[in-house]
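Here the complex is missing one protein chain, while the rest keep their positions.
And now, subunit A:
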Amino acid sequence: MTRFFTLLLHGDRHADRVVPPTGHTAWLTSFTAGAMTFLAVFALALSLASGRMADRWSDALARTATVRISAPADQLDFQTRAVLDVLATTPGVESARAMTDEEQRKLLEPWFGPDLPVDALPIPRLVELTEASDGYDSEGLRQRLAAEAPGAVLDDHTRWRRPLATAAGRLRLLGLASILLIGVTMAAMITLAANASLAANAQVIQVLRLVGARDTYIVRAFVRRFTFRALAGSAAGALAAMIGVALLPSADAAGGFLTGLGFTGWGWLLPLALPLLAALVAFFATRTAAFQKLKELP
């Protein structure tokens, strides 16, 4: 690793010159690094966006569901108690509690004013329940409630959000897996390019060995070249992709997932790490390939 940074900072003009500039492998490496980084930026954006969405939806899930009980006044307390009993014995329900008149008045205040006589009106009673992390079987709960307290209705908004949150979580994983695959692919392609370059320069390597060059010296010449090509190509790719992401229409217009795809705040710095990562990949891929290849030569 220190070698990597020494190389980036100081380089070695001599070692650089002893290997002839080769046209197509240079171009191939830069292009590969650029294209792969371009893809990686989008995968990164996708992954970050789905991460944000999964978080938002999971938060929503953590919120409580409510059971609404509408019944004649004389049965209301009875049914409320029945509902609480049912909830207390339902697996997946962490806690449940009936809202007090005071709380209900607060809820209704924005609509009806502060002087609402809650006791006198046939207002449904609300029971608030908090879900445990693994969730409950809402269909089963609904049936039990119907049997015990005919006036109770489960208002379960978590039901449609759970699969979305799961999907968003999966999407984030897919995005990260894509970045990983892109990195591995880039390593493979740079290894191939480095091998081609080493093979094309077999004569050069032979001469260098004959005049007393160590393997590390020869490897350095190749590694430096490929690392810088990858860095340059990758920087161009990252820049292009970031411009592409920045040009996506801004959020509020359409709302939802697609427009949330951009980077936010510090997130804009993440794609800038990709060229450094690409250089690192190129550094180790070329180094490994070169040492491997040199061992085959006398």
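Definition applied: a residue touches a chain if its C-beta (ideal position, glycine included) is under 8 Å from a C-beta of that chain, and two chains touch if they have at least 3 such contacts; residues count from 1.
Note that contacts and distances are computed from a predicted model.
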Exercise. Missing chain's UniProt protein name, "Tryptophan synthase beta chain", "Cell division transport system ATP-binding protein", "Ferredoxin" or "dihydrouracil dehydrogenase (NAD(+))"?
Worked result: "Cell division transport system ATP-binding protein"
Exercise. Touching the left-out chain: which of A:Val204, A:Leu261 or A:Leu277?
Worked result: A:Val204
Problem set entry | Which of A:Leu164, A:Ala213 or A:Leu261 contacts the chain that the document leaves out | A:Ala213
Exercise. Where does subunit A touch the missing chain, residue by residue?
Worked result: 14, 17-18, 20-21, 204, 206-215, 217, 294-295, 298
